[in-house]
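The other protein chains are all here in position, but one chain of the complex has been omitted.
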Amino acid sequence: MDEAASTGPESDAAPAGKSAPDSDVLLEMDNVTLRFGGVVALNGISFALRKGEIFGLIGPNGAGKTTCFNAMTGVYRPTSGQIRFQGQSLIGKKKHEITRGGIARTFQNVRLFPEMTALENVMVGADAHFKTSVISALFRLPRFWREEREGRAKSMELLRFVGIEHRAGEVSRNLSYGEQRRLEIARALATNPTLLCLDEPAAGFNPAEKEDLLGLIRKIRDTGVTVLLIEHDMRLVMGVTDRIVVLEFGKKIAEGTPAEVRDNPAVIAAYLGVPTDAA
Amino acid sequence: MSAIAEKPAAGSGKSSRQLRGWLGRQPAPVRWLVIIAFVAAAYLLPYVGEVPLIGPQIVTTGVDWSTVLFEMSYYVLLALGLNVVVGFAGLLDLGYVGFFAVGAYVTALLTSPDSVLHTQYGWVVAIPAALAVTMLAGVLLGWPTLRLRGDYLAIVTLGFAEIIRIIATSATWARGDRGFSSIPHPPGKTSDGTPIFGVTDAIPYFWLGLTVVIVIVFGVRNLDRSRVGRSWLAIREDEEAAEIMGVRTIKFKLWAFAIGAFIGGLGGVMFAGETGFINSQTFILQFSILVLAGVVMGGSGNIAGAILGGALISYIPNRLRGIQGPFDTDLYEYRFALFGAMIILIMVLRPQGLIPSRRRAMELKDREKEAAPQ
Amino acid sequence: MNFSGLIQDFGPLTITGLEQGAIIALFALGYTLVYGVLRLINFAHSEVFLLGTYAALISWGWFGLDQNSATPSVGAVLGYLVLGMIAAIVISGVTALAVEVVAYRPLRKRNAPPLAFLITAIGASLVISEVVGVVTHRNPRGVPPLIKPSTVFSIGNMQVSNLQILIIGLALVMMFALDRFINGSRLGRGIRAVAQNPDSAALMGVNKSRVIALVFLLGGLMAGIAAVMYDLKVGVTKYDAGFLLGIEAFTAAVLGGIGNLRGALLGGLLLGLLQNYAAGLFGTQWLHLASFVALVLILLFRPTGLLGESLGRARA
Amino acid sequence: MLLELKDVTLLYGRIQALHGISLTVGQGEIVALIGANGAGKTTTMKAISGLRPIAQGSIVFDGQDITKMRADLRVVRGVSQSPEGRGVFPGMTVRENLDMGAYTRRNKAEIAQDMDRVFTLFPRLKEREKQSSGTLSGGEQQMLAVGRALMSRPKLLLLDEPSMGLAPMLIQQIFDIIVEINQQGTTVLLVEQNAQQALSRAHRAYVLETGRIVKEGTGQDLLTDPAVKDAYLGVA
Partner (left out) sequence: NKDTSSDTASGSNCGYKLAFFGALTGSAANLGVNIEQGFELAVNQYNEKKGSTCIEVAKFDSQGAAEVAPGVARQLVADKKILGIVGPPFSGESEAADPIFEEAGIPTITPSATRVSLSSKGWKVFHRAVANDDSQGPAAAAYIKDTLKAQKVFVADDQSAYGAGLAEVVKSKLGPLVVNTDKTEGDGKQSDFSALVAKVKSSGATAFFYGGYYTNAGLIRKQLTSAGWTGTLLGGDGMKDPGLAKAAGNAAATGTVVTCPCSPPEQAGEEFNNAYKTKWNVAAGTYSDVAYDAANIFLQGIEAGNTDPAKLNTYLSTVNYKGIANTYKWTSTGELDPTLIKVWAFKFDASGEEKADVEIKVS
């Protein structure tokens, strides 16, 4: 693990997130506000992810974490504020453009293509950067063969990577919950992301499985992918992330290294409660 | 029903699955040989009446057998096209007949002496224009409806088809019920100078139709087994998730519409070229619904299923023609009633269709056992 | 285009539009109810309506009434109306239930895919209308002139007849009652629960089969009433009467937001008005075009219909 | 015995998910069911609540054989489940969802009282009383699912991973709530990944592996069982 990359100069949470003009900023939330009628789900959120880090997003239920993901991936459009990815604004971009631009995600409630096999699910992700379209598929042009072969090989490799290659031919709805979550990760990885967003990937895992997942997330980071992680399991979050932002009621209440966040009284009061036995 | 037993899409679902399994296990040359044999048999269908015993059972009695075969060929074509839209991409289209109509009408407008355009092109010349216009119509229909989900899409497509029908009926240039006559037939002469595509003999039309069907089957199959087909499937399963995985849903949905429209339009072009006369009465809504029933009955999402379904929906009513029913009636009179009953029966017995796609068959078997006691 | 014609006929077209819309709206409820719960376009609902139109006619036939009879006395008319309503409601209700039991329940038992339901629905619709077609030789059957039309009041050249008041009034009353039932009663809540999550509904103690049957029954009842009104208004019924009006009713349901009861009312009335104005402006042959063009335009801007979908949100 | 499963097998199409499960839950107990992903915990719950028919075996509840009984009738008899994945009615408001929980009950006063109790347990739900539940966050929905299950005043409460998706603070709370409900007389069958917490609260527990029960004992026994520790509790 290369911890080095994560320890930046600033870790103070107080000033608005404009404090990261570094060239290695990958994604920047700049004063993002998102309202649903009367509910303010995000309230002037600012933070920045750096390339290559594992970044945690935590906070009580309903704090706005998933909404953050949805704003980044184009599912919701912020009421105000900016989201920049590699210097470019994401506001108003189509969902598939954002994905091709390098952001991939998983869902809090698993959303696979239930009747497609595990392999096909991953291939859909791999297709994101292929170009075969109707004409080349219709006439079986060389590009079709090349991309089909590549996509298949790559997808098998990813299934192996997440540890479910033996299920490649199984229809995804028949996989167990844990396998489905892994498959979601493989599918997201297949899109060649620069940034991978995981929404509670460990929900419903037992401690042993969580341990596996922790290893997997590190492995992903080691391939050069930046990871943004939403998770309620503190052992996992504290064990794997480089930096953490804490939300409450749509506001950022803390930002810093795991150690800093864990000891932050505001976070303890709002989220952690009595220090968990897990910690 | 047995008429279809000779076609590649053969027989009952069970044996077809065994057949497919068996076929799958054969080396490529054998597979091709079997396929070629089936195709050859299909081309010989006009003469099936000569086959002793079973032949006469198959051939229709009240209506010319070759004409029925030709009709089957364009119904199959329509089913194949609709299968792309509904079966592959999961876009429920209740107004598919609209494209059939557009194809036929553009042909008529360009070729018939009755047309306001006075171009009087030949049939072949009209084809590219007709297909281009239908594809455009497909995209035009697709574009505004992209935001609509499932059943809303269904009603809008139904609305579009009705709009086309009403225009065909009521707009002066479309000539309504008066229609367009003297639409030219496909070109070509035999050695003795008589046209190949005449009016009294429909066999050449059937062969033409069958050939087109075969070409389309290959095209559609190629699409299905590619990134395009995968994208359609993903869209069908979870559109938003697909988009978030980078699938350009809009593009592929439009393609589905365009391809479906293309194939439907082709059916229309062939129909116009054969009858030589079209008017607004042909393109009724029930027609779309019938084709949809064919697709689903055959096995939505499966090419062989679409072929079988399309063939059945045109064969069965025609076969009933000329058969003595109760009270001194022609069974043809009861065709839709019988047909409706058959649809219910088939769907209840085989909810996934007669020849389900392998995927759907599996799915169903799983789902079935899961069903909780009601 | 004939603007002066439209302006001149505006009043009469408005009242006929509302009258027609009221019938469409009641008819549309069946689609909306079933769709709301099962996500199923119940194509056979048009035949539920169709049999209703015949049921009333046949019940009047028992008393020797046919299209050539003279108009009965006022008291008798009331009796006949009630009789016709009961006959239509019973037959439509029973038909709706029968369709559910014969065509849908077996599929549900096998957890069949949604398209399969759509196709059996089409099958059921075909069987019923075609059997009626064969039995009646596809000839129309005339309705006895039960209600002697008379103008009750008029505004400008808009003359409102007793029949029109009856039809519009009855439709509103029925809609209101149904709305109260669905949104206000425990059973209504059960219906909405099954609509939204059948498994969870079962876990709350809701009997899914009974709810589904109830929904079909309610749709059938409304269709039965619509059928009698149709008889009185159109004066004739035929084996394909359901199909024709069914498409419009379904359109109305979608227009208002399918699954939404109030949407059905709004959609129905809107459709009735639009069609009649279009007939005034462009000619009667374009009447249906108006409804479909309106449908497409409205869905473009409101993809789930005017009032949004789902029984669940009927309240909001 | 309040609940008794004998040799229950269950199929998902070609997949056999349960291979002869036998378990009992006594009146007034908290029984925990733990096991890895795909072990069959949820499936067992579904078999008990009647959401999936079982292929073989029998289920007896409160002295009555309910093996073939419809799910909704089991609710009337007193079985209530908070399902995995929450299963809220997305188009209904929070309050309407809770009302649905009391669908089989008639006593308005008691229902109102229970509603208040749920709101005290989960103040967040009170705040969101009129929001339609489909737009709640994952954790909020989880609270709603548990609250809704309580609304039927069940004899037997089935909780499928009630802590899933909840923030750490709430996890503590939810387990406290379970104990409290239990002390008020409700029997609880609990499926949990958070085995540590579950076992320490449960009177008895079963360990499930690939559709079979491989161990049973008191909560404390299993908590200290090295094999269990190793497999389900992670590093201590």
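To keep things simple, chains are lettered A, B, C and D as they appear, and every chain counts its residues starting from 1.
Please note the rule applied: a residue touches a chain if its C-beta (ideal position, glycine included) is under 8 Å from a C-beta of that chain, and two chains touch if they have at least 3 such contacts.
All values reported here derive from a predicted model rather than from experimental measurement.
The chain not shown here makes contact, within the complete complex, with B, C.
Within the whole complex, the absent chain has one touching residue among B:Glu71, B:Asp93 or B:Asp151, and that is B:Glu71.
Note on the undisplayed chain: of the listed residues B:Asn83, B:Thr107 or B:Thr169, the one touching it is B:Thr169. The residue from B:Ser73, B:Thr111, B:Ser226 or B:Asn279 that touches the chain not shown here is B:Asn279. Set against the missing chain, the residues B:Val106, B:Ala154, B:Ala202 or B:Met245 yield one that touches it, B:Ala202. Contact between subunit B and the absent chain runs through residues 62-64, 66-68, 71, 169-170, 176-179, 181-182, 198-202, 274-279, 281-282, 318, 321, 330, 332-333. For subunit C, the residues touching the absent chain in the complete assembly are 5, 8-9, 12-13, 16, 19-20, 67-68, 137-142, 145, 149, 151, 157, 161, 163, 233-236, 238, 240-241, 244-245, 275-276, 279-280, 283-285, 287-288.
Keep in mind that, in the parts below, only the chains that are shown with their structure count from here on.
Centres computed as Cα averages put subunit C at a distance of 44 Å from subunit D.
With centres defined as mean CA coordinates, subunit D is found 51 Å away from subunit B.
Under the contact definition stated at the top, the residues of subunit A that touch 2 or more other chains are 174.
Counting partner chains per residue, subunit C has residues 202, 208 touching two or more of them.
The residues of subunit D lying in touch with subunit C in their complex are 49-51, 70-73, 75-76, 80-81, 83, 87-92, 96, 99-101, 103-104, 132, 148-149, 152. By the touch criterion given at the top, residues 186, 189-190, 192-193, 195-197, 199-208, 310-313, 316 of subunit C touch subunit D in their complex.
Looking at the complex, you find that subunit B touches subunit C at residues 86, 92, 144-145, 147-149, 151-152, 154-156, 158-160, 162-163, 166-167, 169-170, 285, 289, 292-293, 296-297, 300, 329, 333-334, 336-337, 339-344, 347-348, 351-352, 360, 363-364, 367-368, 370-372, 374.
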